[in-house]
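Read the structure below first, then the notes.
Every protein chain but one is kept in place in this view of the complex.
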Amino acid sequence: MNFASDNVAGAAPEILAALLAANGGAAAPYGADDLSRRLERRFAEVFEHEVAAFPVATGTAANALALACITPPFGAVLCHEHAHVQTDECGAPEFFSGGAKLLTSPGEHGKLDATALEYALAHTPFGSQHAIQPAALSVSQVTEAGTVYTPAELAALAQIAHRYGLTVHMDGSRLANALVSLDASPAQVTWRCGVDVLSFGATKNGALGAEAVIFFDRARSKELLYRRKRAGHLFSKQRFLSAQLEAYLHDGLWLSNARHANAQAARLAVGLRSIPGVSLRHPADANMVFADMPEEMIRRLLAAGASFHRIGGEDATLVRLVTAFDTDAGDVDRFVDAARAG
Amino acid sequence: MNFASDNVAGAAPEILAALLAANGGAAAPYGADDLSRRLERRFAEVFEHEVAAFPVATGTAANALALACITPPFGAVLCHEHAHVQTDECGAPEFFSGGAKLLTSPGEHGKLDATALEYALAHTPFGSQHAIQPAALSVSQVTEAGTVYTPAELAALAQIAHRYGLTVHMDGSRLANALVSLDASPAQVTWRCGVDVLSFGATKNGALGAEAVIFFDRARSKELLYRRKRAGHLFSKQRFLSAQLEAYLHDGLWLSNARHANAQAARLAVGLRSIPGVSLRHPADANMVFADMPEEMIRRLLAAGASFHRIGGEDATLVRLVTAFDTDAGDVDRFVDAARAG
Amino acid sequence: MNFASDNVAGAAPEILAALLAANGGAAAPYGADDLSRRLERRFAEVFEHEVAAFPVATGTAANALALACITPPFGAVLCHEHAHVQTDECGAPEFFSGGAKLLTSPGEHGKLDATALEYALAHTPFGSQHAIQPAALSVSQVTEAGTVYTPAELAALAQIAHRYGLTVHMDGSRLANALVSLDASPAQVTWRCGVDVLSFGATKNGALGAEAVIFFDRARSKELLYRRKRAGHLFSKQRFLSAQLEAYLHDGLWLSNARHANAQAARLAVGLRSIPGVSLRHPADANMVFADMPEEMIRRLLAAGASFHRIGGEDATLVRLVTAFDTDAGDVDRFVDAARAG
Partner (left out) sequence: MNFASDNVAGAAPEILAALLAANGGAAAPYGADDLSRRLERRFAEVFEHEVAAFPVATGTAANALALACITPPFGAVLCHEHAHVQTDECGAPEFFSGGAKLLTSPGEHGKLDATALEYALAHTPFGSQHAIQPAALSVSQVTEAGTVYTPAELAALAQIAHRYGLTVHMDGSRLANALVSLDASPAQVTWRCGVDVLSFGATKNGALGAEAVIFFDRARSKELLYRRKRAGHLFSKQRFLSAQLEAYLHDGLWLSNARHANAQAARLAVGLRSIPGVSLRHPADANMVFADMPEEMIRRLLAAGASFHRIGGEDATLVRLVTAFDTDAGDVDRFVDAARAG
C-alpha cells in the first residue's frame, strides 16, 4: 500500500527488456547511435509535428534546461505558486538560467487562473530596466494538485502568454496521465494549445530515469546541445536513455501504463468518497488523490502499513495518494477498507 | 574493431542483472532506498576510509559537482592543459561553480609537472582582490594521455597543492584501469596520496551510466546534496544508479573489467610497436594507446572498418585507440594485422 | 515641486567640496589611499562597533554584494513582498548570489510581520535537498512604504531569523532618515537589534553616488573583496567614493540632511491630511508620504508642474511623495496649496 509517489515504482518490464536489447555491441556515444537518431523522428510522429527532442534522465533537468533556453538571466518564469519548478527543484530553473526569477500566480486546484495571469502581465513593467522581464510561462500537466487542464484552458493561458511575448513551457512529467484523462492526442494538449517547449516525462510512468526536452519550434532549441552538456546531462551511452523512451512510446505502453494508474486513482477516489469524514480536496483527474481525513484515520492507515505524504507538515490532515503503472488494485481496496475500518 | 572510446561499449551483464534485480517492488525515492543507503558503507570499505558518496549518472556531473563544492565563484581550478574538465565538458566546471576559472599547467604525457605547478602557485597573487584565487587542483587518473600517475607522483602534486591551501580533486573516470595498472589499492592512489574529493567512474568500465562523487572528508560535502538536486542530478529512482555501482564493486567486477581492458591495450601496444613506421606517443599504462602512424596506414585501417579518433584534427596522424571491458582480443589482432598489412 | 524621489536631488555642497579636496596629488588606487584607509575606522566610531566597510557606488551593488556573501546559490533571502531587492533591482540578488531565491513575506505598511515570518520559517523544509534553504533575512530601514521599524520590531524579527540560522541584512539606503525619525543612534537600530550586515546609503541623502557594505562581524566579510572586484565595483580612484562618505559622516551632515528631508515630509503630511478627500496610506515616519487622492487632484498637481509617482500603474490614485535634503519648504507649501485649490 505504497501511495507515496509514482516514483516509488520500479520500471516497466517492457522498458527493462528494451535496455537489455539495446546492449548488444558497440554504439556511437553521445546520441550518435541508431536508437537515439531515430528517436526524434518517433517523437515527431507521436506529436504530429516537427520537433527537436533531447533525452535527459530527470524531470528537473528537463524543466531547467527547457526554461534556460527560453528565459534570459534577467527574465522571469511565471508559474503556479505550487509548481514543481517553484517548490521542489531546489532552485534548478534559477541555476540553469543564470539567476532568472520565478513569479508565482494563484489558481484553484493547482491550475493557473487566466484572469490572475492576465492581470499580473498587464501590471508588469515590461521594458523597465528596474524589473525582471517575464519571458516564459510554465504550466504543469498533470498539475501538482492532480488536476488536468483541458485543451481550452491551456489555450487560454498560452494565448495570454503569447500576447505578452512569453514562451510557453509545459512540465509534462505526467503527460501520459493527462492524455488518458482527457482522451486527447499528444498534439491536442501541447502545440495545438500553444505549448512551445515540453518536458516530456517517462520516469514516473515506467522508465528507470528518462525524460525528454521537446521543442515544437526547432529554432528555439539551438542552445540546448551546449546547455545540456555543460550541465552534465549528455549521456555517453545515450542509447540507454533512448531505448527507454522508444519502448515507452512503443505500442502505446505509455498510455496503457497511465490508464492503469489513473484507473487505480479513480478506484481510490470512489472508495474514499464513500467514507464519512473523508473529503477530496481536488478533482482526481489523473493518478493523484488529495484527501482530507481525520487524524485518527491517518494513523490507522499508517499503522496498517500504508505509505503516503501529508501535505503541509507533519501534523497536516490533508494526504496525497499517488498511483502508478504497477499499482495493485488489491492494495487500493485494502487501503480503502483500512480507512473505513475505524 | 571499434577503438573510438570505452564509452562505445555497452553494459556489463552483471550490471544489467543487478538492474533487473533492483526492480522488484516499491522503493523509497531520492536515495532513501535500501540499496542507496548501503552504498556509502560499501564505498567506505573499498576505500578503507569514511566517505560521503553521492551517485550521479555522468562523469561531467561528478566532476563539476565536486569542483563546485571546493571552488568559490572567484576561485580557480588548476588542471592539466589537456584535462577533460578543461577541454571536453563545454564549461561545466565554470557553470556549476558560478564562473570560476580553470588555469592550466603543462606536463609530459598528460601528467601535471610538479615543478611547473609549484612555480605557478608560487607566482600566484594569493589575497589580491584583482586575481582569481586558486582553490582546487584537479588531476585525472588515468590521464587523458592514457598514462597513470604513481602514488608518489600524486602525493608530490597534492603536497604542493595543500601547501598553498588548495583542495585536491581526482577525475577518476578510469580509476579502475589505474588501480589495475599500478596493482594498487583504492586507498593507495586516493586519500593516502592526498586526494580530498574523487569523481569515481563506472560508466566507461561497464555501467550504463553511473558515477559517484566521493568525499574523503565528509565535512566538505555538505553543499553537495543541494547542488546535486539543483543541477537535476538527483534521481527519483536512485536505486537504479546504486544497483549499478554496487554490482560494479561486487566481487571485484570493476577490477576484472579493467584488467581485461588494460590487457587488450597492452596487446595492441605490443603489436603496433612491432610495425615499422608506427611509434607510441605516450606510455600505454592503462587502456589507451596513442600511436603516430602514416596517413596511408590510417586510411587502410579505416577502410578495414576500424573506428578510432585522430587527435588534433581531421588530417592528424596521431590516433587514439581505447579498449574496454568487452574488447575482443581477436579485434585487437585483426587491427594490428591490418596496420601491418600495407 | 519635484517629489518623484530623493534621487532627483543633486549632491550636498559639503560633499562636493570634499571631492575637490580629495583631488590633490597622487593617491594609491583601489582603496589603498589614506582617505579610504581611515574610513573603516570612522564607521567603527559611528557604529560603536568593529566593522568591515566596503565603499561602492550604488545601493543595488551594496545590497546584492552583501546578500551574496551570506546566501549560497541554493539559499533563499526572505524579504517583504515590496522590498526594493525584490521589485526594483532587476534580479541583482539572484545574479550576485548565483541563483538564490527571494521568498517574500507580507506585512502592513511595508514592515515584515513577525508572526508571518515565524510561520514561514516554521513551515520551511530546512535540510531537504528538494527545497531552497533560507539563509538570510533582508529588512529595509526606512521601509519602501516610508515607515520606520522601531528597534524592538527589528530585534523581534532578527531574533526569529537567528533562531532559524539566518543572517540578518538591512537595506539602509535611507538609514539616516530612520535614525532621525527614531532619534536613535546607529548602533541602536543595527547590530544591537541583531543586524549582521548593512547596506549603508548615502546617495539618496546628499552624495553623488556612494554607499557602503558594512559587516558587524568581520569574519563574514572575507568573500567581499573578491566579489566586489569581480562585479566591477572596485573603484581605481576609490578616494572619490571615500571622500563622499567621510564628508557625509562629518559633523553630522548625514543626520542634518535627513532631518531636513523628514521635516519637509512631515510638513507635507500635515498639509495633505488637512485636505478633504486626501488620506495617507502609511504613517509618514521619514521622508516619504503615500497619499490617496482624487484623480482630479492628481491631474491638477501635475498640471501645476509637480513631479511624483503613482503607485500601482498609470491610472492609480495612490501617489508617493519623497522629500530630500534639499527640498524647499516653499515647494512643499505650493504643492499643498495646489492640492487644496480644487
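For reference, chains read A, B and C in written order, and residue numbers begin at 1 within each chain.
Everything below uses one rule, namely that a contact is a pair of C-beta atoms (placed from the backbone, for glycine too) under 8 Å apart; a residue touches a chain by one contact, two chains touch by 3 or more.
What you see is a predicted model, and the numbers here were worked out from it, not measured in a lab.
Colleague: Under the definition given at the start, what are the shown partners of the omitted chain?
Modeller: Counting the whole assembly, the omitted chain is in touch with A, B, C.
Colleague: Decide which residue listed in C:R192, C:H233, C:R267 or C:H282 touches the omitted chain of the complex.
Modeller: C:H233
Colleague: Which is it among B:D33, B:E94 or B:D285 that touches the chain not included here?
Modeller: B:E94
Colleague: Tell me where the left-out chain touches chain C, residue by residue.
Modeller: Touch with the absent chain occurs at residues 2, 4-5, 7-11, 16, 19-20, 22-29, 56-65, 89-92, 95-96, 203-204, 208-209, 226, 229-237, 239-241, 307.
Colleague: In terms of residues, what is the contact footprint of the unshown chain on chain A?
Modeller: Here the touching residues of chain A are 30, 72-74, 98-99, 129-130, 133, 223, 225-230, 234.
Colleague: List the residues of chain B that touch the chain left out of this view.
Modeller: Within chain B, the residues touching the omitted chain are 73-74, 87-91, 94-95, 97-102, 123, 129-132, 312-313.
Note that in this section only the chains that are shown with their structure count from here on.
Colleague: Does the chain B and chain C pair touch with the same residues on each side or with different residues, judged by whether over half of the numbers are shared?
Modeller: Over half shared, hence same.
Colleague: Need the central chain here, defined by C-alpha centroid distance to the all-chain C-alpha centroid.
Modeller: Central chain: A.
Colleague: In whole angstrom, how far does the Cα centroid of chain A sit from the Cα centroid of chain B?
Modeller: Measuring from centre to centre gives 34 Å for this pair.
Colleague: Using CA atom averages as chain centres, what separation in Å is found between chain A and chain C?
Modeller: Chain centroid spacing, chain A to chain C, equals 42 Å.
Colleague: Using mean CA coordinates as chain centres, what's the chain B-chain C distance in Å?
Modeller: Chain centres of chain B and chain C, defined by C-alpha means, are spaced 50 Å apart.
Colleague: Return the residues of chain A touching two or more other chains; collapse runs of consecutive numbers into ranges.
Modeller: 89-91, 95, in rising order.
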